[in-house]
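Only one protein chain is missing; all other protein chains are in place.
And then subunit A:
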Amino acid sequence: MTKYHVEAHRVTKRFGPTTALDDAGIAIADGETHALVGRNGAGKSTLVSILTGLQRPDEGEVRFSGLAAPALADRDAWRRQVACVYQRSTIIPALTVAENLFLNRQAGRGPIRWGPLRKRAADLLERYGVAVDARALAGDLTVEQRQLVEIARALSMGARFIILDEPTAQLDGPAIQRLFERMRALRAEGVTMMYISHHLEEVYEICQSVTVFRDARHVVTAPVAELPHDALVAAMTGEAGGVYRSRRGAGPGGGTARVVLAARELSLAGKYRDISLSVHSGEIVGFAGSGSSGKIGLAETLVGLHRPDTGTVTVNDTPVRDVPSALGAGLGFVPQDRHREGFVPLLSIAENATMTIAHKLGRHGIVAPSRQRARAVRLIGDLDIKTEGPHQPVADLSGGNAQKVVMARALADDPSALVVINPTAGVDVKAKQALLGAVEEAAERGAGAVLVSDELDDLRICDRVLVMFHGRIVKEVPRGWSDHQLVAAMEGVDA
């Protein structure tokens, strides 16, 4: 019989009227890396808080190595059993790395001796191969270093079970690979891990087993080898098929269509050099590249967020000087970070989605509520936004639906040029399909689109993909490329 390191057995958890977990469970074998996948709202986060002892299940039980879990109040006992690298950082930026590592256990009852504490921290970092100065302020670390510090801290508590909750969401390709190498090394030492991610290819790369949750219930647990990609997506969505398939055939034939978005010899120090680009009506142009390739900086220049050192951007032959001029010329865009630039969380869907076209909803600065509402209802329908209605604040929506609102805003004015940056970051499979579908529809209506994405699957809808490396476009591939082709160029190993 398999020895299970962690078991959650028939767990039910309700929050008021909503059931977050319904008789669901997971069993993770000793020493394996076990993936937990499911759409937003499937109950993954609730399971994490129950497995880490932050919440008590209404029914069911948690067992570690066959023994009942500690009492909820005994935080130290929980920390010896399980550690979690949360989506949201639990590092305190104003304190040093050393203090973060030993937070609330800097000393016993007596005074803290800082010298030995720093020494212990340095030893700990060295043992886990984390090249970070223990005296540095945690706020000065990169996302990757911060995660490594969190992992080292988790292990230093003595926990042999770590939960990694979407650790790759904010990392670029090489950093993800380094994280995976580290996870493999930990596994070799016998550490058990639960891995949560929206990127299914990562699940196949790093995990041995996978558990799928859907609508608060356990759907299936299987070795990854026995659950091919399509079956996995089907288990997540409850329907067959799943990987987004482009609806359009070949793109418009050559240069006959009108150029809607053009860049001429753009350069911006430290980001990109000598970029020229023409996007035709009805065409989707993809941009691929690593985090340091400059693709985001370029896209942000196209929409007027940055001013290039040299060169010009034109939308429908109108030069772009800043964001208002770009929008005025008929451009719509989805920014990289929806939380920071995408929406105002406390305002309603209607208000957010029509923010860029407020001037069209009434004269003399008056926004007519009825027209705003009508427009929002149409956009909600078009993008299949799951909501109570246009009055609901965007803050209440799940990640995928919030992103659809951002997409709705980009599309509100029927733009003839569209720039979309990482539209599917942190959203589930179905939302992904709706978002990519919206880009395709816009192109069918005659818009020219630029799609910048870290996910290769997103780029399959593009008529051609430009690969950037160290600030230059190094390769252009037409529809029908293989992953290998693109990745090689992105990593700069392609001649």
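In this section, contacts are C-beta pairs under 8 Å (C-beta built on N, C-alpha and C of every residue); 3 or more make two chains touch, one makes a residue touch a chain; residues count from 1.
The criterion applied here is as follows: contacts and distances are computed from a predicted model.
Enquirer: From the names "Autoinducer 2 import system permease protein LsrC", "2Fe-2S iron-sulfur cluster binding domain-containing protein", "LacI family transcriptional regulator" or "Bacillithiol biosynthesis deacetylase BshB2", which one matches the UniProt record for the unseen chain?
Expert: UniProt protein name of the non-displayed chain: "Autoinducer 2 import system permease protein LsrC".
Enquirer: Which candidate, A:59, A:123, A:140 or A:201, sits in contact with the chain we can't see?
Expert: Checking the options A:59, A:123, A:140 or A:201, the one contacting the hidden chain is A:140.
Enquirer: Touching the left-out chain: which of A:26, A:69, A:91 or A:406?
Expert: Answer from the full complex: A:91 touches the omitted chain.
Enquirer: Among A:71, A:112, A:185 or A:344, which one is in touch with the chain left out?
Expert: Touching the chain that is not displayed is residue A:112.
Enquirer: If the hidden chain were put back, which residues of subunit A would touch it?
Expert: 54, 75-76, 79, 86, 88-95, 99, 103-107, 109, 111-112, 114, 131-133, 136-137, 140-141, 144-145, 178
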